[in-house]
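Note sheet for the following structure.
Removed: one protein chain of the complex. Kept in place: all other protein chains.
Labels run A, B and C following the written order; every chain starts at residue 1.
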C-alpha cells in the first residue's frame, strides 16, 4: 500500500473502524474515575486497537507492526478526528521501550519484552532526577558492579505512570570518574525488584500521574544492560529521538481536532446576554490567529515526519517542533480559559485517557506546563535551536 | 512655591503662556525644512523659553534656573499637553553638559560654559564608539599626555547633532594598561580644534541627526579635563543619571499627549467604507491596552522623579523606566502603523523639532529603535534590572 | 516619604508578618486579623472602626494575595463595608457596620463575580400581594456560602437600586457553594425566588443607588486587582529566591540570561501594575469622576500581569514548581481566577475603549 488511492481507502477504513469502536461517551465516563478503572479502560482500548492492527503500527512487521509512515500519518489523523482515547498508559512501552529494545537491545531482551508489551506489560522511564532537572546528564543515581549484577542506589522523579509499571528504563552512573556523559549506563529494571519504592507525586492539576522512584540497593542482572557499559547516554539519545516525529504529529492532530473544535464551540456559544464571544472582534482575531498557528503546526509536524523518514531532518528540527507545540498549546489553553471565564475554574477534574486538551480549560492550561518544562524546558530548546540549528557559538562556560 | 494651590496657579500660567507662544503650525512648517531652518527654529524657540524662564528650570537658581521638581513636572506636562516643539538641539547642552559642569567641573569651566549655553552654545556627546557598542567601557579612543596637553586619536559615533556642535563631552582612554573602567578620562573638547572631522550618518529613517567624529592628533589643554585623570568613567556614570528622571517624564508626557491623541484620531477616523478602525473589537482592545500602559508609564515616571528627588530611587529604577518606555513606544508606533496601513508609508518626512511621535507612523516606528538600541540596549537593561534590581548572580564570564 | 506612605509601609510589614505564619492555603486565623484591626479599617470611628480609607484596605488586599490567603475578607469586609458605606444611615446599617468592625464574619454581598462596571443589579424587588418580593440569581458570589446575613443590591419597583438586608435562612433563598480550582477562594451561587422582604430591610443609598452599585463593582474589581498584584509580587520573590540557589549546568540558573531577562520582565510588569493600582486606589478614595476608568486599567493590567508572572514562575521553577507540594499552582490558579473575577481584562478594556471613541 503506497499509492494515493490506497491511502484514501485506508483512511476510509480507519474512519469506519473509529465510528464503530470509539466509545461515544468515554470522556464523561473517564472523568473522576479511580486509578483501577482508568487502567482497565486503557487496557481494553489497547486490546481494541491491537485487534484492528492499530496498536503498534510503527513496529517492524515481524513484531506485529509494519505500517508505512504515510499510513501511520493517516491512522493518527483519523484517531484524532474521531476523538479516540489516547494510549496514555502504554505510551512508554510502545515507544521508548520498544525503540530501545529494537535499536539497542539484545535478541533475548527483544524476545522477552516485545511480545509482553503487546500483552500489556507497562514500562516507565527512569531518567529524570530531582537535582538534575533539564541538565539530565548530571544524574546521580549510581549502579555499582558486583559480579554479574549491578547494585543501584538513587532517586528518580517524573516517572509517568510509575505506580502501574512492570519495568523501568533506567539510566544510572556506572563510572563516577568519567566526564558526565561518558559514565552512564542504560538498564532494564524489573519494578518488582526489592528496594524499588514508588511514591506518587501530586501535580499542579491535582492529579498524580507522575511518581518518584526511590532505589535502595536494587540488584539488576548484567544481562539487563542495554548497549555497552558507560554508553547509556548515547543509547538514550539515539532512542529518545525515535518516533518523536510521529508522536508530535499525533499531538498536533489532537490539538487541531477536538482541541480546536472545543475552542470554536466556546467562542460561538451564546452568553447570558445572547452575544457570542466571537462577536467581539478581539476574540475573533485571536481565534483566527490560533487556528492559523495550529494549521501551521500540523503542517510542520507532517513535514518533520516526512523529513525524518527520508533522513533529512536537521539537528534542531525536533526542538523547533517541541517548542512551538508546547507554547502554542499553552497559549491556546490560556485563551480557552479566558473565553470561558469563571466557568473554566469549576471543572475540578478532567477525563483520564485524554490528551492535553479536554475542554476543562483551566486544568488544561495548568497541564500545559507538562510540555514547556520536561523533556528539555523551552529555554533549553531555544538554546539547542540557536546552537545546533543556526550554528551560534556556545556559551563560554556551559557544562559539557 | 510648594503648596498645591501655587502649583495650580503655575499650571495655569504655563498653559496661558503656551497658548500665546507655541507656534500653531510648527509641525507642518518644520516638515521637510533645511538644516539651517531647523537650527534657526530651535534657537528661536529656545530664546522664547528662556525669556519665560522655562529653558533651564532644573539648573541652580544662581545660573538661571531654580524651579522646584514639582514645578518642573507641571512645566513639562503643560508643554507636552500644548504639543510645544522640543528643545532637541540644545538637549545635550542643557542636560548632560550642564550636569557635568555643575557636578564635576571647575569654577572656571562653569563660568566659561554655563552662560554660553544660555546664549546658544551647542554641545555633543562623544562617548560611543563603533567597536564598543553597548559595552561602552571598552572604548578605544586614546588621549596621550604631552606636557600641558592631551593628544587625542580615535573615532566617535552616534554624536547627535554633531554637525551643529561647538563643544564635545569626550571620553578617551588615558591609561591603556589599567582595567577598562579605570583608565578613562573625561574632557571638554572644542569642536573647532584642528583634527576634528565630523561626518553625518544617515539613519534608517533617512535623516542624519547623528554623526561620526574622527579625531586625529586633536590637542586638548589639560585644563579641560573634568574630574581627575583616569576617573572619567566614574564622572560619566554620575552625570549620565542626573535629570534622567525628568527627561523620561517629559518623554512619557509627550507620548501620552500628542502621541496618544494622534493614535485615537487614527482609530476613530472613518475609512472609505464609513467604518472606523475602533469599531473593530480587536483595534478597540489594543487601543485600550496601550492607553493603559501609557497611563502606567506616566505614573511610573512621576514616581521615579519623586523618588529620585527624595534620594530613594533603586539602582535599577532608571532601567525599568527606560526599558518600559522604549518598548511601549515601539509597540505604540507599530500599532499606529498597522491601523493607518499603507497610508503610513506615504509620509516620507517627519517634522523636525518633534519628539519620538509625529503622526508619521512608519517613520516613528523606525525611529523607535533609537530608543531600544542606544543608551544600553534593551537586552542590557534587562540584565541590569535582574542583577542590580533583583540581585540575581552575574554571568560567570561577563567582562568587568 | 509622606506620613501616609510610611503608615502603609508599617501596615504592610505587620500584615506580611501576620500572614507569613500559616501555610498559604490553610486559612488565615480570623481572630488575629480582627485583632490587627483589619475588619474595622474603613468603619467610622463612632461605629468602633478606625475611620481609615480604601487605601489602607488595599494594602491588606495585596498582602492577602501575596500570601494566597484563604479568608472571607473580600466578601465579609471589603464588599460589606463598601455596600453599607453608601447606604443612607439607619439603625440596621449602623449595627451591621459595627458587627463587621468587631470581626463578625458571615456577611456577604450578593454581587455576581462574573459582572463588572456598569452592569445592573442581578436581583429585583417586585410589588406583590403581601408586600415586596425578591427575585433573581447571582453566581460566583464571594464568601456567600458561609454567610448568615446577606446584602442584596436589587432594582426597586421605582427603578432605583436599593440594598436588601436578609437573613440567609429566609425561605425562598437558596445558597449553593461553587467549588473552584482555586481552593483559597470561597464562591457560591445565590437564588431568590420570590423571597418576602420586610420594609425595614430595604435600605436606600445615601445618594444615587445606581452609582452606588457601580462604585461597589469598581471596589470589587479593585480589591481583586490588589490581590493580583500581591500574587505577582509573591511569585517574583519566590522565583528570584529559587533561581539564585538552584544550580544546573554547574551554575545558579539565575545567572543565565534567559532566566534573568524573564525575571526582569516580571519586575517591569509588577512595577507598572503597582502604579496603575495606586492610581485607581487614589481615584476611588477621592471619588474622582474618572475612578471607573482607573479601576478598569488597574484590573485589566494587574489581572493579566499576575497570570503572566505566576506562569513564568512555574516555568522557572521547573519540575519542582509543577508539584502540588510547591504551592506555585495555588498562585497560578488564584491569579487566573482573579483575572476573570469582576470583569475580565477584555471587558474592562472594552469599557475603556468606549470612552475613547
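Remarks
Basically, a contact is a pair of C-beta atoms (placed from the backbone, for glycine too) under 8 Å apart; a residue touches a chain by one contact, two chains touch by 3 or more.
Nothing here was measured: the structure is a model prediction, and the numbers come from that model.
Taking the complete complex into account, the chain left out of view touches A, B, C. Remark: the omitted chain is touched by one listed residue; of B:28, B:103, B:135 or B:217 this is B:135.
The residue touching the chain not shown here, chosen from A:323, A:342, A:360 or A:373, is A:323.
If you put the missing chain back, the residues of chain A touching it would be 264, 267-268, 276, 278, 281, 284-285, 287-289, 291-293, 295-297, 299-300, 303, 310, 312, 316, 320, 323-324, 379, 381-383, 385-387, 389-396. The chain not shown here touches chain B at positions 128, 130, 132-135, 138, 157-158, 201-206, 280, 282-283, 330, 334, 337-338, 341-342, 344-348, 362-363, 365-366, 369-370, 372-374, 377-379, 382-383, 397-399. The chain not displayed touches chain C at residues 256-258, 261.
Methods note: only the chains that are shown with their structure count from here on.
Among the remaining chains, the Cα-based centre furthest from that of chain B is the centre of A. A separation of 53 Å divides the Cα centre of chain A from that of chain B. Per-chain Cα centroids separate chain A from chain C by 40 Å. Listed for chain A are residues 280, 282-283, 397, each touching two or more other chains. Each of the following residues of chain C touches two or more other chains: 251, 256, 259, 346, 350.
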